[in-house]
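Structure, as structure tokens:
Excerpt of the complex: some chains, original placement.
Per-chain numbering from 1; labels A, B, C and D assigned in written order.
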Amino acid sequence: SNEGGAPADSESTLSGTLDGAGASSQDSAQQAWVAAFQIENPDVTINYEPSGSGAGREAFIAGGVSFAGTDSALSDEEIAGEFGSCVADTGYVQVPAYISPIAVIFNVEGVEELNVDATVLAGIFKGTITTWDDAAIVALNEGVTLPSAPITAVHRSDDSGTTKNFSDYLGKVAPDVWDAEATDTFPYPDAKGEAAQGTSGVVSAVTDGTNTIGYADASKAGDLGVAKLKVGDEFVSYSPEAAAAVVDGSPAVEGRDATDLAIKLDRNTTDPTHYPLVLVSYIIACQEYTDAEVGPLVHDYVAYLTSEAGQAEAASSAGAAPLSSELSAKVATAIESIK
Amino acid sequence: MRPVDSSTVNALTTGRLPRWAPWVLLGGSWIVLCVVFGFVAAASDSEFNIAAALFLGTILFDVLIFVVAYLVEGARQARDRLITSLVATAFIIALLPLVSLISTVLVNGLPRFDIQFFSESMRNVVGEGGGALHAIMGTLLITLAATLISVPIGLLTAIYLVEYGRGSLARAITFLVDVMTGIPSIVAGLFAYAFFSLILSDPGVRFGLGGSVALSLLMIPVVVRSSEEMLKLVPNELREASYALGVPKWLTILKIVIPTSIAGITTGVTLAISRVIGETAPLLLIAGFTASMNYNLFEEKMMSLPVFVYTQYANPGTDVQSYLDRAWAGALALIVIVMVLNLVARLIAKIFSPKLGR
Amino acid sequence: MTTAPAPRAKLRLGDRIFSGSTVTAGVIILVALAAVAIFLIAQSIPALTADPAELKGSPASFWAYVAPLAFGTMWAAALALLMALPISIGIALFISHYAPRRVAQTLGYIIDLLAAVPSVVFGLWGIKVLAPAVTPLYGWLVDNLGWFPLFSPPVSGTGRTVLTVAIVLAVMIIPIITAVTREVFLQTPRLHEEAALALGATRWEMIQMAVLPFGRPGMISAAMLGLGRALGETMVVAMVLSPALVITFVLTSSSNSPTIAGNIALNFPEAHGVDVNVLIATGLILFAITFAINSVARIVINRRKAFSGAN
Amino acid sequence: MSKRIEVSDLNVYYSKFKAVEDVTLTIEPRTVTAFIGPSGCGKSTFLRTLNRMHEVIPGARVEGEVRIDGNNLYAAGVDPVLVRRQVGMVFQRPNPFPTMSIRDNVLAGVKLNNRRMTKSEGDDLVEKSLQGANLWKEVKDRLALPGSGLSGGQQQRLCIARAIAVSPEVILMDEPCSALDPISTLAIEDLIEELKKDYTIVIVTHNMQQASRVSDRTAFFNIAGTGAPGKLIEFDDTATMFSKPSVQATEDYVSGKFG
């Protein structure tokens, strides 16, 4: 059986249970990390509950979990308060751990390749562009015959970090059309689009439907057509490198400690090696824990998952874009402060 | 005396369709519609849809039989025949989804319906492999606990209603059991969550017994109702026979009434179990989900089979297909468990039921 | 023969304990329901009193948020009932009065089998099999009957509409309604069936005269039982329906009114803060709707009591 | 109306069990014939074969012939529905349709064939049938109320009114008074006396005094023991049957030596 059963050659001295909660976007990566980490350290059990970024941050602040995963960095008010699990007046750590490109997937009869830009995407998902042969789309796709069929635009029906980042991107790049704030909930609930539950719901709605388009974590795109996104003057398709590149190229959020690596994503980049429709998910932890046994566990676990091996694991099992070596080094320094 | 030669016309006969007529008509309608669909399919290059052909053929038959019977047998008999065929049509309509569902589950579920599926949990499994042992154990434990809560309460309440209950308390309980039957399962889950998060003051409370409590809310009214029916079926003569022997009421209930109705009660309980064992929503809220084994109902999240199916479908990793395969295998396992429970119920009813009559 | 002493009553401890425990069990049910109501209400109050701006999606008010949910819940359930009821009554009659006894039993088992299928499995089936299968049909309906308000365009490209959900719900409640109606049909007093037949009624006329009137209260409660299940069904709706926060009767479009139960399942996992209270409050409203519908049914049944078969 | 019934060599079976064996008898028009005999001897079973009502019971079947004015009830192509319109039946326990008003109960059978009956035709028929069943005076003010609100005896007369409303030619009655009190019983007995003018009546009764009061001819059935088939032992004028029956068992039975 796969339960327990320490490999005889394990040298690990770590033991104990570690609870985390937060972003569901990280869930498959966390599963892979937890599995790998538990195999290395058989006496350790890690539970990561994908209860959502907001719930994760809340639980961390209340001291319910030892670390949290979140798609949105801690806000200034949250930083100003106390963290339940941390020794009073000690700092916290916030590092990017999971970078994932969001793919725009489509299933249109007779169309193999599709180019879009933020304005067109915003129009489609807001419901102002309703047919495939709309002039705005045709203009971006020379030489492609687009059907005059109605567009079925599929968005998430549940709350999700994917939606928030998608919405954030459109709001920053095409603010004229996309006039909504970025939230986990799809902002135009009465649009004519189609709603589906979870990434898998979106993918299967796009796959099984006709003349559909949707957005989903790139790793789940499968055999579906993936649209190229206009960045600068070129159309780029998503790739882990391009996703990592935009993160690298983005400035840090101002006024934060050295252990807080929150990033202000540069959605408006014009560099064609960047893919700005990307989701960055962070890990939040304490620098010093009131329960002294937890510190080393968190340290080792977070160190592992941001290490090269951990990022490779996430790339293969969750389709994530690995942190660049530059960013990795900063992260490693920040993590050293966890005791 | 031998009256009237039987060759003279019998005044009691009417026009009557021969026995084979309906069957021939039905077959004929099916063939005609299949041919029509065949032509349409050939002409428009689309797929030949046998289900639709048979369905429309049945409808054609319903019309034909009415017309033919009207002409031969008269209006009343025609109406009788029409209803007969409509009623049979209803049955066929209900069968279509069942067949489709069972075949889909079998086709998709069998690839992973293997030993590994029943001997491993999902701990440390990413992508292929793994199994649902933790979910099966969780389902069994949670359901067992729910049964242990519901059966005593439900059965005793039923006894109260049938044997003791008079007046306003009985009426109130009957009414509330009615209300309880209508509790949506998600509301039961919400209640369990609200209740335990308040008394344990833990906003993220998730544990197996909470799931059992939620399921009990759904199970109790079913147990009360079915036991009540079964207790009512015990003939009063048996109670009277027992009273007339100078046996006190409680012994009469324990030793005559319950043994006589035990088969029905057990069947009812088993059916109540199969009613709740497939519940997903309340367990999602209060029992949570996990990849690891957990034998402790009192703490930590506990996986259950329906939640397993749901999460495998809803949160797949990169290797989507192996998650889907596990979801379907879980669905198949769930159906098998419920079917086995149903069969057990029938068997119990057969074995325990008192041998009445000769 | 000596005169036996007058038999004196003992305090029968067994009787006391036994009847006491049955009463206790009944009272536990009372308490449990009271607890359900109290906890749901207590947890709902923050949602009702919160500033609407704090609520997710900033609706005009809590009630503006709930209205489409409540509508969608009833609409989907009503559609399901509309489809399931005639079919169930047909099947029940088939089993009770048409099929030969041996065959009827097997048929009963087969229908019961449907009841044994858990709702997640129906959800999977609905999304993977039914929705793709009905998509062309919806296209045809909207192309040809688009003038009819229920089928007004645009058509859903994926088949995940309220009609699909209602079909799955109908399939799910057919066995429930069938089981109850079959029982009441079987209980029609032979006395009344024979009275009809002896007057020279055909089988259908006998059913009209004796079986259906006798079974009417039973049919109503069966329908309510089925409706209750359809109102509260969660997973199928969450998995299959494409919801939008609107009120619409259209059967074939991508925008469908959400249902309360489905909405809770979709949003509860990531809900925190007052959003949890909002969801619990919608759950309370679902409970109230189910309760109201059941009560109406009970009143209908009671009003016809003088003419029912109960005497 | 009213017809001759000729039964020849009739056997009745419940699946494999032979309940009634080899009955041959002829019932004349406009007579009252009583069937008597101990419990389980097949009186009800036999009675039901006279209008094919036994077919309602799964597994029940007959061998032999029953002719009503020469027409064999069991010939091929005979419609049992038509048979039952000509041969009405009244049961042991009064069974008015509980969901119908008194008026609708009376018209229940008639409406089957003649859906478009005018209100006044209906009124006439209701009055005539209820008069015929001696019930008109008691219920004429509450025709719209449910039939189940009447007393047992009134309900039974309502059932008789319902049966005669379809103008049958024969009326079969299976212990019509056994669930009624003495007063109601008398009312029914009086009614039978009157109905006899128009109908052929066959009545099963446990009560030998009742048989001797109401019937012209009496048939005595008996069984050898549990599991044995019932047989027709003797069939004769009622007066003869009760004064000097030709078979010893009949004498023992009517004099109360057993049963």
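Here is the rule we go by: contacts are C-beta pairs under 8 Å (C-beta built on N, C-alpha and C of every residue); 3 or more make two chains touch, one makes a residue touch a chain.
All values derive from a computational prediction rather than experimental measurement.
Asker: Indicate the composition of the complete complex by giving a copy number for each shown chain label.
Answerer: Copy numbers over the entire complex come out as A x1, B x1, C x1, D x2.
To be clear about the criterion, only the chains that are shown with their structure count from here on.
Asker: Show me the overlap between the contact partners of chain A and those of chain C.
Answerer: The shared contacts of chain A and chain C, listed by label, come to B.
Asker: Between chain C and chain D, which partner chains are common?
Answerer: Where chain C and chain D share a partner, that partner set is B.
Asker: Compute the centre of every chain as the mean of its C-alpha atoms, then state which one is farthest from the centre of chain D.
Answerer: A
Asker: Chain pair with the most contact pairs?
Answerer: The chain pair with the largest number of C-beta contacts is B-C.
Asker: When the centre of a chain is set as the mean of its C-alpha atoms, what distance in Å lies between chain A and chain D?
Answerer: Chain centroid spacing, chain A to chain D, equals 85 Å.
Asker: With chain centres defined as C-alpha means, what is the inter-centre distance between chain A and chain B in Å?
Answerer: Taking the average C-alpha coordinate of chain A and of chain B, the gap between them is 41 Å.
Asker: Would you mind pulling out the distance in Å between where the CA atoms of chain B average out and where those of chain D do?
Answerer: Each chain's C-alpha centroid was found; their separation is 45 Å.
Asker: Two or more other chains in contact with one residue: find those residues in chain C.
Answerer: 128, 202, 205, 239, 269
Asker: What residues in chain B touch two or more of the other chains?
Answerer: Expected reply: 76, 313-314.
Asker: Of all possible chain pairs, which ones touch?
Answerer: The set of touching chain pairs is A-B, A-C, B-C, B-D, C-D.
Asker: Write out the stretch or stretches of chain A touching chain B in their complex.
Answerer: Residues of chain A touching chain B: 1-3, 21, 24, 27-28, 31-32, 34-35, 38-39, 45, 47, 49-51, 55, 59, 62, 64, 197-201, 203, 219-220, 222, 316-319.
Asker: Show me the residue ranges of chain C that touch chain B in the complex, using the header's touch definition.
Answerer: On the chain C side, the touching residues are 12, 14-15, 17-19, 21-26, 28-30, 32-33, 35-36, 39-40, 42-43, 86-91, 93-94, 98, 107, 110-125, 128-130, 171, 174, 178, 202-205, 207, 224-225, 228, 231-235, 239, 261, 264-265, 268-269, 279-280, 283-284, 286-287, 290-291, 293-294, 298.
Asker: Touching chain C in the complex: which residues of chain B?
Answerer: Touch residues, chain B against chain C: 76-77, 79-80, 83-84, 86-91, 93-95, 97-98, 100-101, 104-105, 152-157, 159-161, 163-165, 169-170, 172-173, 176-188, 190-191, 194-195, 198, 217, 220, 224, 248-251, 253-254, 274-275, 277-281, 284-285, 306, 309-310, 313-314, 327-328, 331, 334-335, 338-339, 341-342.
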